[in-house]
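Removed: one protein chain of the complex. Kept in place: all other protein chains.
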Amino acid sequence: MSALSPAWFEIGLALLLAPLLNSVIARIKAAFAGRQGPPLLQPYFDLAKLLRKGAVYSSTTTWIFRAGPIVAFATTAAALLLLPNGRVAAPVAFPADFVLLAYLLALGRFFTISAALDTGSSFEGMGASREAHFAALAEPTLLLGLAALARKTGALSLSQILPTTSLLAPEVGLVAVALAVILLCENARMPFDDPTTHLELTMVHEVMVLDHGGPDFAFVQYASALKLWLWSALLTALFLPASGNAWVAGALTVAGVFAVACGVGVVESSMARLRLLRVPQLLATALALTAVALILVVR
Amino acid sequence: MILLVLALAALTASGLVALVTSQHPRLAAFCGAAGPLVAWALALTPALSVLTRGPVLSFECAWPWPFGAVVLGLDALSALFLLVILTLGAVTAVYGVGYMRGARSPLARGVAWISFDLLIAAMFLVVLARHALVFLLAWEAMALTSFLLIAFDCERREVRRAAWTYLVATHLGSVFLLPLFFLLGQPHASFVFSAFGAGLAPGTASICFLLALVAFGTQAGLVPFHVWLPEAHPAAPSHVSALLSGVMIKMGVYGLLRMLTLLGAPPLWWGWLLLGLGGVSALLGILFALAQHDLKRLLAYSSVENLGIVALGLGTGLVGRSVGAEDVAALGLIGALLHVVNHAFFKGLLFLGAGSVLHATGTTEVDELGGLASRQPVTAMAFLVGSVAICGLPPLNGFVGEFLIYWAALAGLVHTPAGAALPLAALVPILATVGGLALACFTKAFGIVFLGQPRSPAAAAAHEAGASMRAGMIVLALACVAIALAAPLLLDPIAWCVAPLAPSAEVVPRAAAVLWQVLLVAAALSGLLLVLALVRRWLLRRREVRSELTWDCGYAAPTSRMQYTGSSFAQPTVDLFASLLRTRKRIAAPDLHFPDAAHLETETRDVSREEIYEPLFEGTERLLKRLRVLQHGRVQIYVLSLVVTLVALLLWQVR
Partner (left out) sequence: MDTLLDRLMLLLILSDLTMLALRRFSAALGLLALQGGLLAALALAAHQPDFTGRAVLLALMGLVLRGVLFPWLLRRTARRAGIVEERRPFVGFVPSLLAGIGLLAAAMAIGARLPIGALPTLGLVVPASLFTVFTGVFLVVARRKALSQCVGYLVLDNGIYGFGVATVGNIPALVELGTLLDALVAVLVMAIAMYRLSEEFDHMNTDQLDTLRG
């Protein structure tokens, strides 16, 4: 754990600024639609409002429902410990640590799905079923893409793989495209899910948390914002140059994350949601891209 | 060694006493369960001492039968499996006391107890055996006692069918053990294990490997030899299913490992074959598990999947050994063995939980259950621990084994030349997909059974399990957590177990350091959970917390039938993989515009059984029908054929 301060500062920034990502995306979508959009600090106001409320729990639910949002938040925050930025290693780094990262997110997903099933409602059941289905198909791409990059750089830890890749190599480009697709899938953005629809039949992630309210819902919102930050930082780290001051790299990461958020906003404004049957095809394409990258690297 | 013999004696004695006193059910159950507990206590010290690099124990004594002597031995590999066998045996015995109370007749229960104790004793002998004949006898005893146990509920037709299927399948596999031992023992004309392997030609070694793979793969449930598993394990009583799934299928892994230590340096294609079989087993196993709507059948298919993961680890280890990547070999084999231990505990736990559900509601049909978490809190908690563990999620023990296998594959990808690296890299997406599908499968199993609202009156009337059943589940759940916490300390003993196959253990200290860091992240996670829970409690302290109905979109009368069922939950994935699963759906949908009664039934039969085994058996039966012409039933011709044979022999003798 050398160079401690920049890594922890980065995590602090992530915890502080994550909700801004949602407002950036909302502003860009509003710009595309010719509106002005909500103020940038709106997510913070929403969180504060939610934290001031009481809670209503369904009589069908058990302690799992109350645990779901907490586990989702905690796992995403714990996953931040494994993320490097620029030249600074993550606070916790060891060989094959990206496996732990993926599985921490899966732990959060397990409890979110269980909390959804706990309500005994068919809406949440539908969201849970689709979430489980998409996640099973999206998991291999992340690990295979990072494995390809591992072979390219000859290292096994995220803190050593990510800073040393250069975008000019086509393999990195292929992995970046695949990871961008998976980012959209895991964060429930278009074309996989529509975060602004409130028709239960068309939602995936939103409908899983339908029955949460008050502080629980605040945790859920915050956790999903953190998850978007996590994925954006992962994607940005693919493009960061290896050399440079640690603080400069940190600033570049933050800039990159917001750039990715803008990109997500643009994609959301220009694409419609895919039919449910087409989603596996898109995810398989992402997997194929990482497989091509791996084959090219191993050659 | 004397302690081990005493342990065996205790098991046999307790079984006999249980049978003799079967008319006094409580005494019989007590004696039946006491045997495994006493055996566990007796064998603990020798096994632990051997595991921590103590001297190897052995025992020899001549026996008046042809071909051999009784040669027993306990080395690190045997000790590890022995500990798992006895621990799970003791826990399931305690559970069985409560579970079998009142089941069938007292005599049947007495027979079940003696079979149970003798099954544990047979498995004990299998891992101790160092002579081919002892091994075969113990293996056969294991098959017969487990057959008796599976057929406990023999009034039901499907249980009888499952028991026969199991007996036939296990013998079809075991028959390959005979040529295996013959080939191994022939160069030195001795059937003692220590004489095997030296001076074996490479071609013969490969044939031996293939024979061992078929024989032990059938026992372990690798595809396509797994067809008996989804029939036999659900049919047995739940504590027996826990023992079978947790330990008995691991005997296949033990046998394979033992043969591998005897066969010398493996060529590359052995590792590829194991990797291929493991990948197919893992993927098909979890897909079929996802499509099942009977809880115990789902768990049985999940055992196929986990044995596939173990085979993946073994294959990685062998490949590492063949290309000289010592790290890969060590990590792969240690990961595989750790997963064997982990699976024994969490699968045992899951089956015990399913048994508690069955005991309370009378059904394991997922779509008739629901809402059991509020009625059976201890069972629900135990099943949750088992589900999180089996999905390989941190911080429980399932993650550690899979993590080591991932690390082995990634190390192989990065450090070996292209020929070996690419197939090892294929392991990563396969394991990831299997993990994702396992998450879908077990959120379905846990969520539909324990959460939500009860879907049938039986589920609504469920009660918590009895004391002994709760004790069994709690012990296993605590064991899962304990293994997760102690994982860095377990690496050295397990590395010592696989030392014959992966001699270099320099990666072990590094791996232990890595696992400590994983524990650090787990600790951070737990700390965060606590902090967040306290924050929420503080936030809600002075606010209003109400209880209402679930949001039902304005319907005035929501019922439990409006919930998602298990089939609906798994439908997107099952439909995606329909060509592999061939799920049959019978739908009677309302055909006009107004709601009407509708009916949906899904059934996923085992594809290997339908496409491979049934045509094979039918073809054999057709062929053998031609021989029926010999059975004409006329006594005169039988006597005539006897006389003709005798006369012919006489003539040949006096030629």
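A few points about this structure:
Chains: A and B, in written order; residue numbering restarts at 1 for each.
Rule of thumb we're sticking to: contacts are C-beta pairs under 8 Å (C-beta built on N, C-alpha and C of every residue); 3 or more make two chains touch, one makes a residue touch a chain.
Everything numeric in this text was worked out from a predicted model, so none of it was measured.
From the options A:Val56, A:Ala155 or A:Ile295, the residue with contact to the unseen chain in the full assembly is A:Ile295.
When the omitted chain is restored, the residue from B:Leu167, B:Leu422, B:Cys441 or B:Val514 that touches it is B:Leu422. For the options A:Asp97, A:Glu171 or A:Glu268, the residue in contact with the chain missing from this view is A:Glu171. Although one chain is not drawn, its touching partners on subunit A can still be listed: residues 168-171, 280-281, 284-285, 288, 291-292, 295-296, 299.
In this section, only the chains that are shown with their structure count from here on.
The touching residues of subunit A, when paired with subunit B in their complex, are 51, 53-62, 64, 70-71, 73-75, 77-78, 81-82, 92, 94-96, 99-100, 102-104, 106-107, 109-110, 113-114, 116-123, 125-126, 128-130, 132-133, 135-144, 147-148, 150-151, 154-156, 200, 210-211, 214-216, 219, 276, 280, 287, 291, 294-295, 298-299.
Of all residues in subunit B, those touching subunit A in their complex are 370-371, 373-374, 380, 384, 387-388, 391-394, 399, 403, 406-407, 410-411, 413-414, 418, 421-422, 425, 428-430, 432-433, 435-437, 439-440, 442-444, 446-448, 451-453, 513-514, 517-518, 520-521, 524-525, 528-529, 532-533, 535-536, 539-540, 543-553, 558, 560, 562-564, 568-573, 576.
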